[in-house]
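All protein chains but one are shown in place.
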Amino acid sequence: MEIRIENLQKSYGKKQALKNVNLNIKSGMFGLLGPNGAGKTTLMKIITTLTKKTAGNVDVCMVPVENSKKIREMTGYLPQEFSMYGNMTAYEALDYLAVLSGLSRKERKEKVPEMLEKVNLSEQRNTKVRAMSGGMKRRLGIAQAIIHDPKVIVVDEPTAGLDPEERVRFRNLLCEVASEKIVILSTHIVGDIEATCENIAVLNEGEIIFNGTVSKLLQMVKGNVYQAQVSSAEIAQLKEQFLVTGILTSGSISTVKIVSDEKPLKNAEQVQADVEDAYLYLMHNCTGKKLSGKEV
Amino acid sequence: MSLFSKECKQILKSLIFYIFIVIFVLYITTQFGGDAEDINLINKPEAGQEEYGYKITDNPEEIMDYAVNGIIYETYINSYSTYPFGFYKEIKLNENELQDMEELIYRLTGDKWDDIVSDYDNYIPPVKTEYSEFLEIMADACEIIGKGSSYEKEEMENHTTVPMTYEDAMEEYESMINKDHVTGTYARLFCDYAVILLAIIPVFFGVTRCLRDRRAKAEGVIFSKSVSSAKIIISRYMANVVMIFLPVLITALIIQIPYIYSAEAAGISADYMAFIRYSVIWLLPEIMIVTALSFAVTELTGGIWAIFIQFVWAFASMLSSSTLVGDFGLKLVVRWNTLGGADSYLRQVNDLYINRAFYVGLSVVLVAVSILIYSVKRKKGAAEHGKIRKSGN
Partner (left out) sequence: MEKFVSLEISFVKKHYFKHILLALLFAILSGAVVSFKNLNELQSARVMEMYVSILGIILFTPLFMPEQDREIWRLEQSKKLSVVNLYILRILTAVIFLLATVSIFIIIMRQNNCEFPVLKLWIFSVCEILFLGSIGFFVSAVTNQVVLGYMAAIMYYMINFGATEYLKKLALFQVMRLGKYDFWYYMLAVSVLLFAAGISIREIRSKK
């Protein structure tokens, strides 16, 4: 069970959205990381047969994407902007979408409540879609993506716009359903990947700039992450010189996190690298731009 | 089937459905309810009545008489009704053209225009020409007035009405009882009124349904499902057609009751199926074609443009027709705005069948086109079609 992507290209007019993408995605959670506009959604739409590729080969569990009917039966998709008809209740919306996935009445009678239970929407089964919060909608979205028991689940930026609590709950939900399946999760939020995925690919301007395990990504910056206390006034200058991946300011003193091949400051000490450091380092090397991390 | 029933349920929960029912019922009852008093049509005509209504004639004498009267009147007020592009258009002539027209009238009647005008109110035009010469003169008149006037040969021969005699009225009465079984007469009138609304209303259902996915941001997820495009479009189409037709049918069933009663009371056996039969033949194809066109146009454009297209088509069809009774051709809005005329109707009924069959066929084609457009959109990704979202991420 795997998704094979070979020399995939996609262009919209003159703009090349995907340039020669090669990927092998095996079962488990797979994270697709990259800044906005990197081509993540395009890649996912090609896998779910919603966009035609320009060149290359894409097979989902041995089935080429040209066979859209077969692919759609095997995949569950949660688009970035998921919603349903506002006047439907959670139950009705899921039931409707289950019909579109070809489930019989009997199957739906059994599966719909089961899925609602699974995504913790049982109590809100009669809530109208238009009255749902972002998190509820996303959970409904997952329910509809897995109700027909697909081999592949594709979720596009599922945690965007969720509050931290909802985000954690949503990640856990994804991990739960991921067993025995291929789950492709795209995000520009590094924390999502860190918490859930073993294998990841980083996409930038239509190109894969990293493909491997999380630990391999961490390996890239191992021993190169430093932390130091500096005066807040110096930060601007530091950013010019180094790749600053984190800043914690309290009063006039700030704690900065820096990724650097050598010890950047005298008082700097080595700290454990996290995925965010690695990701920013990767992007930094790739684009040559100075990137700054989270400011708190 | 379950998708179809879910679509029906969605329509049942929509505002547009109830607005439609209110408009339809109000319209039919105000237009048609008034005619309920005309149930006395069932009364036998009696000799010596003042009038017996009108009928279309094919008698050249009568046609010439009617047309000459008409052209003198229109020249007198200098206002000619024409339907050049389907729409009603009033023509006024200038001095020179009027003089030419007066000359033509002189050739028709042998009377000078000044003499005609001097005692216009009491003037009865004598027709001095043979029918063939009359047609030539009228052709000249059409040249002056322009396209689509009442003096074109076909127009005159199909639409000249004259008062009925007692014998005509008896014949009419007999055919209403024996051929229409009373209810048939009223069913045609019901369809005549209903078809006007149904030439427009389904477009609003179609546009609403086709735009709904995008409006609800449900397009992406629905596109990704394994269900075939044909099943999606056909279920939606059928659901809309059925849900529009159902209230029409129920109205028809209710509205026929007084006619059945009064027929039975007069000892005439009424045709219980007439309203249903006429509705299915006359109105269902109308709903089908309007819905189908709105689906195809809306899937193609992603906008509300079907409304304007349908509006123009329906009005062009209504206004272009020079008669409100029969002459079906391939008109979208087929009318029979009169009570009775069973014989005349039966003479033309095959044209009606051909007309309606044509539109059923066209509906099927348009639904197929909608399916095609939908499946292309589904594969290419809606983002490339709608101008809302940028491509890429």
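In order of appearance the chains are A and B, and numbering begins at 1 in each one.
The rule is short, and it goes like this: contacts are C-beta pairs under 8 Å (C-beta built on N, C-alpha and C of every residue); 3 or more make two chains touch, one makes a residue touch a chain.
All of these numbers come straight from a predicted model, not from anything done at the bench.
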| item | value |
| --- | --- |
| Visible chains that the absent chain touches, using the contact criterion stated earlier | B |
| Selected from B:Ile200, B:Val280 or B:Leu339 as touching the chain missing from the view | B:Ile200 |
| Listed residues B:Tyr73, B:Tyr120, B:Phe311 or B:Tyr353, member touching the removed chain | B:Phe311 |
| Interface with the unshown chain - residue positions in chain B | 15-16, 19, 23, 27, 30-31, 78-79, 85, 87-92, 94, 196-197, 200-201, 204, 207-208, 211, 215, 303-304, 307-308, 311, 388 |
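Just so it is clear, only the chains that are shown with their structure count from here on.
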| item | value |
| --- | --- |
| Chain centre separation (chain A, chain B; CA means) in Å | 57 |
| Touching residues on chain A, where the partner in the complex is chain B | 12, 15, 17, 36-42, 45, 48-52, 68-69, 72-73, 75, 77-87, 95-97, 99-102, 105, 129, 141, 144, 148 |
| List of chain B residues in touch with chain A within their complex | 2-3, 6, 10, 13, 212, 216-218, 220-228, 232, 378-384, 391-393 |
